[in-house]
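Mind looking over this structure? Questions follow.
Chains shown are a subset, placed as in the full complex.
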Amino acid sequence: MDRSRSAMGAKTLRGEYFSSPEVHEQEIQKIFRKKWICVGRASDIPRAGDCFLHELEGESFILVRDDRGRVNCFCNVCRHRGTRLHEESCGHFKTGIECPYHGWAYDLAGSLKSAPNMTGVEGFDLQDYSLHAVPSVVWQGFVFINLDRDCTPFESCYGSILSRFDNWGLEDLVSAHRVTYDIEANWKIVFQNYNECYHCSLVHPQLSPVTSVETASNDFTEGAFLGGPMILSDNCETISTDGALCGDLFPRLSSEDRKRVYFYTLFPTLFISPHPDYVLTHRIERQSSDSTRVVCEWLFPQDVIERRGFDPTRAVQFWDLTNRQDWHVCELNHKGVQSESYQPGPYSNLESTLVAFDRHYLKVMGEDEGGQAD
Amino acid sequence: MDRSRSAMGAKTLRGEYFSSPEVHEQEIQKIFRKKWICVGRASDIPRAGDCFLHELEGESFILVRDDRGRVNCFCNVCRHRGTRLHEESCGHFKTGIECPYHGWAYDLAGSLKSAPNMTGVEGFDLQDYSLHAVPSVVWQGFVFINLDRDCTPFESCYGSILSRFDNWGLEDLVSAHRVTYDIEANWKIVFQNYNECYHCSLVHPQLSPVTSVETASNDFTEGAFLGGPMILSDNCETISTDGALCGDLFPRLSSEDRKRVYFYTLFPTLFISPHPDYVLTHRIERQSSDSTRVVCEWLFPQDVIERRGFDPTRAVQFWDLTNRQDWHVCELNHKGVQSESYQPGPYSNLESTLVAFDRHYLKVMGEDEGGQAD
């Protein structure tokens, strides 16, 4: 246990951070239109023409792999009359992106290739009407986009954590199972819930035999990335309903890491939880001030998944139950902080990571320590 | 009949009182956060630890009976991270009030008794984190709360009516039946509907043989409490589908009161209708400017209810039908006054109590006669 951890007497965020329309608007400007946002896994669109949609801040984006293997992101808006080009949440463009209204046709890199009946329209040039592109990048198999055209390059933002997951081969893992949860709670409450195990004994009785809050420590204690390991109990090989592995031990892990599960939050849209044999991920989508969608995936190596008899059920069931327990208390927490009678309360020393989360959040919001009660 | 009653040429309230967001906000400040609000019956929580929740102006409150028999009201918000402490609309706390998130535990008087893992947190003292309490009082078996910490004492507000219901033994009556209605109408329209019988012949044909608008008079004609008696027809002992009693005549009633039914409104949340053998109550909950919840109860003495063969159905059916007829015209009235073409119309002399209601309402809103057309 990391004895140096301390909440330093800090208190929880003021109520306005969970309810005020102004804060919501500021978060759009300073976080969700400014930061790198995780939108999914590149392995979901393996072939040229494969695509999926992502909704962000009321906008629809098309993520599509082009003929050169790159993953591109375009606004889902035809340059003619603005029609939405694609409706289904995922799909495949056979011969490029064709508008269903008047047939304007773009290639997979977004260039307008043909527009029926536009010949002779004065001043019209195909080259002026490419799809609006949005910066995108693939890191460790995750697709990130950034709505700010002048954004800081991804590598600068994620420098401190860029190679953190190499030993788990995260880049090559694929999803064996996915569950989508809709939670009636502010997205920060979901982050705060993941960032502490103070609640574990009361909320997750099944977790106590597996690992203990006393074994938790942090290797990231400041900034956009927070978290650290917990140590598995002696009789557990991984976290699953019976404690036995569901896949293979990742071959490059140190002997120490073979007895650990790590819990990291990557501000503002991703949790990564490497286990000895799989990686659990939670992708966070703020839907509104009051609701959050979480897409949870259980990632394994492709060859493990394809192996006869592979069954991730024991890992899935354990975490699906745990997730639902968490969302329930998140919703109670969210309801409570909407009250006018709510006042910032004191953090325990088991909640030092939440203090760090709040500090980083307030800094990004341009308020430094102002929003944190003392 | 009270021949002195007159509408004095007054007109109905202006449309803004039924639709404008500003009025809604003013009502919160000047009425619903300022006045004593009826939230239920104390007999619903007879034992220490019994509780029910009440929602008021978006806030959740816990009403709980403590070990000394008092009914307390607390904000449903943990002092740690603000989590809602109780979810179910009613229930029982076995050993005090424990937060489901991190286990902070309060006694039934609201004092924080234990907080896990808070030892060593600098400046932390259990005594600083009692639940937020709200003034509450029990009168005639009704529980009232007041969101204004500097509120006028209940006894001062209700002085004129404090002992009005002694002869019916109201304090000891319990609910034999309860129906909850959700009405798409402003709460004032529900009050106005109850305050006149001008509509009875058209809307309630079943009421004419039982009692007549001509027999109505008022003993409260001004202020927060309004109403008076109507005289039962010769062949009716009480109001029920066949006119026969459902319980026993209340023993302390005068011979006059044994042939009367009274209809009182207690601004802004309660109607009390004493009958010769039972008391009908309507508790009014404003949900929004456009919707009102009404909880209607048929109260009888405990020993009558427990008697073999007791059956309140004939009283319930009569008033349930009457209620539904009323809500229907309330909803039509509400829709109409939303119209821009609506203008205050003239009250008849059978609506003098509505004129008094409007006058009191406008006075509470700080507008005196300004909102009343003339």
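List of remarks:
Letters A and B name the chains as they come in the text, with residue numbers starting at 1 for each one.
Heads up, the rule we're going with is that contacts are C-beta pairs under 8 Å (C-beta built on N, C-alpha and C of every residue); 3 or more make two chains touch, one makes a residue touch a chain.
Bear in mind the structure is a predicted one, so any value in this text is a computation, not a measurement.
Here 2 copies of the chain are placed, and the complete complex recorded in this file has 3 of them.
Basically, only the chains that are shown with their structure count from here on.
A separation of 48 Å divides the Cα centre of subunit A from that of subunit B. Of all residues in subunit B, those touching subunit A in their complex are 58-60, 75-85, 87, 100-103, 115-118, 120-124, 129, 132. Here subunit A touches subunit B in the complex through residues 7-9, 12, 15, 192, 198-199, 201-203, 329, 332-333, 335-343, 345-350, going by the rule given at the top.
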